[in-house]
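In this view, the complex is presented without one of its protein chains, the others remaining in place.
For subunit A:
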């Protein structure tokens, strides 16, 4: 009797040390887990709360598995297990002890479904359980979880954790989590005032959401503080919104630049109205898909390098297709723009339907390598990695192309041929081959643009169509035959679009941009940067 009593006290004390004072009950979480087998979503939410209330930190991996949808019950005895895939079977793991309970066929277990509410409850529970974790990252994540789903119950947990915390960054995050939880508790007005100040300093959209959500329930004497904090965040946010808009514009501009830069060569420099340009972009995207498929099957470890490998492949494939098109069709049509337009339009349809026949009409999945997923905060802005790398990528293509045109022998010949074909020919330049390779270069550039665009758009046979109009718009607006014009044209159209979009909407914004370009072309028919002197023969 006395020993049992002693043990109970000991367990309670241990639980105190592990988790929060109020949550310590020392129950065994195992039967709670087993009840999940028959629970509906509401019951499951309560059970998660009870599991967390045991304060037993061994359940953390199982709760994580639950949130990920990896919790199952065995059909034979309704025992609940976490599971992970092992070959064609599932390996069952005890939710409390973490020990393996053998492998079973997939049909022998049923998945316990989670919905968003349940996932939120699990995250909050995990936050409470891992606040004292020895792992710094876990503590930070726990504080974040509480910050996202504030509740009065979490307050004491955070305060207990805060007293023990020594890491500065984690401590700061916990202070914020405490402030957020405090607002919905019944603490004193003074404490709440301090909390509002803390959240006000935190800034950003999330803080704004938190402050707004309590504005209806808060004590009247705190209203002025709250409104001041909200106003200051909104002021700050407005400035960041401007910056964010410029960034979005640059990012859209860089996509336009990517799509148009190949056309700046075939249309701009050579004067070929190439309606199949978009399909070159599409072929580049499909090359990426094929490369990724090969990597997935043969060397999954290389997946993060797949785009780097796809670049030369896409360049060669589309360059070769371009060469064939020039030699096979376009060279017979020089000087006949209308026929060129029709012929290349036909080629574009053939290429589209060809791809549709080979790969099927549905979208193909091109994965994002890990370094192109997610985002990072920059002040009050969120910058996504894929957009950021595309800006970098398109600018480097631009620079590379400029160097090729201005500094290489091939670039010199190219310019010579386009400026004065007969004289270039007399100087011993084989003009037909220069034409062919220039067209191949333009197509190849379109192909590597396709590699980048596969990261942000659908990889389907229609991919090219959505870019062809925009590409022509950029080249004409920037000034035919001028690479700098294409750069400035693309970026200014991007920024213009993104500044119109918030006020007039995406549909009207696009129309307005088109109208503005038409008016601009009326005024300056040769675009932003007109070529002076003896330009390409009209």
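Here is the rule we use: a contact is a pair of C-beta atoms (placed from the backbone, for glycine too) under 8 Å apart; a residue touches a chain by one contact, two chains touch by 3 or more; residues count from 1.
By definition in this document, contacts and distances are computed from a predicted model.
Colleague: Unshown chain, UniProt name, "O-phosphoserine sulfhydrylase", "Beta-ketoacyl-[acyl-carrier-protein] synthase family protein", "NADH-quinone oxidoreductase subunit N" or "Urea ABC transporter substrate-binding protein"?
Modeller: "Urea ABC transporter substrate-binding protein"
Colleague: Using the touch definition from the top, which of A:155, A:214 or A:445 touches the missing chain?
Modeller: Only one listed residue reaches the unshown chain, and that is A:214.
Colleague: Among the options A:89, A:103, A:151 or A:384, which residue touches the chain absent from this view?
Modeller: A:384
Colleague: Identify the residue among A:58, A:148, A:327 or A:526 that touches the chain left out of the display.
Modeller: A:148
Colleague: I need the residue numbers on subunit A that touch the omitted chain, in ascending order.
Modeller: Touching the missing chain: residues 41, 68-69, 111, 113-117, 119-120, 123, 148, 205-206, 208-215, 244-245, 248, 251-252, 255, 350, 352-353, 356, 360-365, 367-368, 373-375, 382, 384-387, 456-462, 465-466, 498, 501-502, 505-507, 510.
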